Every structure is written in structure tokens, then in C-alpha cells.
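Take a look at the following structure, please.
A single protein chain has been omitted from the complex, and every remaining protein chain is retained in its original position.
Presenting chain A:
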């Protein structure tokens, strides 16, 4: 309810309050005007720099050509479907694997010590290797092993590489979330005679997951883009298709088209991140009151 709405019973704003309101309105109008001027100046300035540059006509021809955009579109759509498919397959696997690694790393059972060690080495090594390199290693190296019963397609192994790379990051996000749950929650669970596993399952992990949703989504925005890395192992994804077209027709417009596709996919998720982060912040502030 805003203060401008119908006055409550027996109350009309005092002259001083009305004065303050009009002063606030004036301030708002001034701010809007300043923001508009600043925006026009900045955007106009940037546009001028680009459009008035000596090479702009040539850039427009080779990057922003309507004909080539239309020509390359169907193939790019097909290629982009591979990116989407890869993302949709990889994301749930990453969540499961990441949480599993985080749980193993925060376990105290003596039987899990070897797994814990592996978990530490896994996250350290995998995060240290560039994702592109992992894609190369998996897509070219694994099929060469001639393993029985495991697909040798580069799509399969490139997806595995992404899952391996991102699960290490996501595991650390989950672990940070688990560590961020206040020790008093452990204490009261212990006092209720819950076991460590029960405490994790019913008390700590649910709270941790709620807290790490924004950073997790952030990682997934990043994953969506990194599906383009598989172009480097000759998978006909959107980027590889665009490169193919560009090399054949000496025009780079398809790259811009692909960029637009990725933006169209990542922006909604990024907005979702912001919205969730704001909601959590609101809730935590409410808790303080």
C-alpha cells in the first residue's frame, strides 16, 4: 500500500507532507531527465564511434549481412539444437554428480576416506584444466581406448567432458552451501538424535540447496555457452556450422547469428538468477525483523 492511496480514516496529509511529496516528485523528474540524457549520450557516442569508423562499411558487409543471415539460419538452427540437447543432458548429470562429490567431501565416515581423497583430487585437477582441453582429451582420447559397450561418438564424449568439468565447480558450490549452514543446526539435529546422514538429508542439504540456487544458475548460464566448445572437435553444433558457412562463403554474419541464439538462451536464465537472488535477499531481510 502506498502512502498516495486513499487516506486512512480521519487522516489527511499535512501541508508539510504534501510539500515533501511534490519535492520528491520534482527530484524524480530531474533524475529521469539526467538518466535519459546520459543514456542517449553514451549510446549515441558508442554508435557514432562504430558507425563513423573508416572500416564500418566493410564490417557491416561481412558481419551484418541480411542475405547471409537468412541463408545460414536453417543450418544454424539444426546445429543449435545439438547445443541445447547437450545442455539438457549435461545439466541434471552435473547436479547429481556435483552434489554427490560435495557430500562425499563433507562426510566423516572412515569408510569414505578413499572416496574423499578422490573427491579432493578430482575437484582440484578438473578445475585446473581448461574446459576446452578436457573436451579435446575426452573426445579424441576416450574413443581411442576402444572400450566395449561405451559409445565412441564425439558427441557422447564431449558431453562427458562438460559434465566432468562443471561437476567439479558445482561440487564446490554445493560444499560452500553445506558449510554455510549454521553449526547450531547440526547441534540441534544431534540433540534430536539424528544421525549425520539424516542431518544432511533432512536439515543441512535442503537449506544449503536453497542458498546456492543463484550461484548454480550462474554456472548453468556459463555451461550453456560452453557447449559451443564442442565445435573444436568437429561436432556440427551452432558454432561449427557457422564456421563452416563462413569459411565457404567468406562472410562472418553466421557468427553474429549464433551469438544471438546464445544470448536468447542465456538471458532468460540470467534474469531468473537475478529474480531468485532478490527473492532470497528479501526473505533473509524479513527473517531479521
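Criterion: contacts are C-beta pairs under 8 Å (C-beta built on N, C-alpha and C of every residue); 3 or more make two chains touch, one makes a residue touch a chain; residues count from 1.
Keep this in mind: contacts and distances are computed from a predicted model.
Trainee: Considering only the chain that is not displayed, what protein name does its UniProt record carry among "3-oxoacid CoA-transferase subunit A", "Amino acid ABC transporter ATP-binding protein", "MoxR family ATPase" or "NADH-quinone oxidoreductase subunit J"?
Mentor: Missing chain, UniProt protein name: "Amino acid ABC transporter ATP-binding protein".
Trainee: Specify the residue from the set A:109, A:153, A:185 or A:234 that touches the hidden chain.
Mentor: A:185
Trainee: Please identify which residue in A:29, A:58 or A:202 touches the non-displayed chain.
Mentor: A:202
Trainee: Looking at A:127, A:210 or A:279, which residue reaches the missing chain?
Mentor: A:210
Trainee: Touching the missing chain, which residues of chain A?
Mentor: Per the touch rule, chain A residues meeting the hidden chain are 184-185, 187-188, 190-195, 198, 202-203, 206-207, 210, 283, 286-287.
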